[in-house]
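Only one protein chain is missing; all other protein chains are in place.
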Amino acid sequence: MSEAKNEFYNVYEVFSKKTDKSPFQHQFSLLAPNADMALIMAKENFFRREQVADIWVVKRENIRGLSQSEREMLKRLDKDYRETKGYGYLKKKWREYNQEQFTEQHILGGKGDAQ
Amino acid sequence: MTTPSEKGALIELLYQLADDDFILAYRGSEWLGLAPHIEEDVAFSSINQDMMGHANLYYRLLEQLGEGKADEIAHLRAPSKFRNAVLLEEVNGPGTYLEKPDYDWAFAVVRNYFYSVHKQIRLDSLRHSDFEPLAEAARKIMTEQYYHLMHWELWFKQLVTSTDEAKSRMNAAIEKVWRDFGGVLTLGPAYAEMVKANFIDDENVLKQRWMKRIEAVFNETGLPFSGEPRMERGNGRKGEHTPDLTQALATLSEVYATNPQTGW
């Protein structure tokens, strides 16, 4: 009992998919001694009502996240050369050739199934 | 419906199924707020809700068979009319759920685990029942039951292979549960009729399946297996019960019984 203080289980992060088609999403965290226990706890602690198609539990210390400095730097990235917004002038250009600019749908072969 | 004696056997069976889940769910609900840690408190409560829900399904089948309204069946019968196994009505430990509850988690795990294994086997049989509404109910219940069994099996295995204290508490609980688990495994006096009408498989077949599964888990975890469980304190299927049931029913019906006619 006495040394239980520092041993009070591990923190597990819980991820889930709502449906077969959806991506995994972080839900919350819980305390459990091991992954098996974390999994059965996760199901009832976070999916009592919601539909769920799959669940992952990951021991938090096995996750390498970003430090605050690293996160701050994410905000400064501006790469318009790899995004469509960097090519806004094209529409006007094509007009000069009496052409319409392709939309995403055209480019993707007419099946622009946006998900 | 079939012959009157078949109908009688069916009703007996449904009372056993309903009362087993109802009473054990009640014992489980007394643990609310008192489980070993918060995550388990939440998980355990789901299981108890599910079980209470299963009891509700069976009570509704009884209602359809003319036994009265489900709420009356659950709340107003005398203890001698209950058909649950004696082991399932036993208190969780000294004290009450409101005062000085010295509840025993080892007993909770062993009782629930052994019961879950049996319930799984029983449902497996019931889903082929010749009484179609029962077969249908069994198929519905099985999906939830899968997780109950997974839950209790994990607890059982982790505790019996952990600290010395955990081992000795679990062994004591196994011994205690063994003395009365025979009462869960029996189908009572109407058993031959239930089997003949194909409502459920032979109780001996179900019992052997249970023993085989438990023996395998005992072997895996290094526990000694000591043969058939006994039925020392009476046969609940015959209406034999302990004062623990009387107390439980008084609590469960305290408000409802003040005025069963009004809406609550």
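Every chain is named by a letter (A and B) in the order it is written, and numbering of its residues begins at 1.
Here is the rule we go by: a residue touches a chain if its C-beta (ideal position, glycine included) is under 8 Å from a C-beta of that chain, and two chains touch if they have at least 3 such contacts.
Rule of thumb we're sticking to: contacts and distances are computed from a predicted model.
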Inquiry  = Can you work out the missing subunit's protein name as recorded in UniProt? Choose among "1,2-phenylacetyl-CoA epoxidase subunit A", "Na(+)-translocating NADH-quinone reductase subunit C", "Extracellular solute-binding protein" or "Molybdopterin synthase sulfur carrier subunit".
reply    = "1,2-phenylacetyl-CoA epoxidase subunit A"
Note = Output for the hidden chain's shown neighbours is A, B
Absent-chain contact - pick from B:Gly8, B:Pro36, B:Pro189 or B:Pro243 = B:Pro36
Ask   = Going by the touch rule given at the top, which residues of chain B touch the chain that is not shown?
value = 26, 29-30, 32-39, 41-42, 45-46, 48-49, 52-53, 55-56, 59, 70-71, 74-75, 97-103, 105, 158-159, 161-163, 165-166, 169, 251-252, 254-256, 258-259, 262-264
Note = Listed in rising order, the chain A residues that touch the chain left out are 1, 4-11, 28-31, 33-35, 37, 45, 48-49, 59, 65, 67-69, 72-73, 76
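Please note the rule applied: only the chains that are shown with their structure count from here on.
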Ask   = Roughly how far is chain A from chain B, going centre to centre by Cα mean, in whole Å?
value = 42
Ask   = Which chain A residues qualify as touching chain B in the complex?
value = 30-34, 36-37, 40-41, 43-45, 48
Note = Per the touch rule, the chain B residues reaching chain A in their complex are 37, 39-40, 42-43, 45-47, 147, 150-151, 154, 158
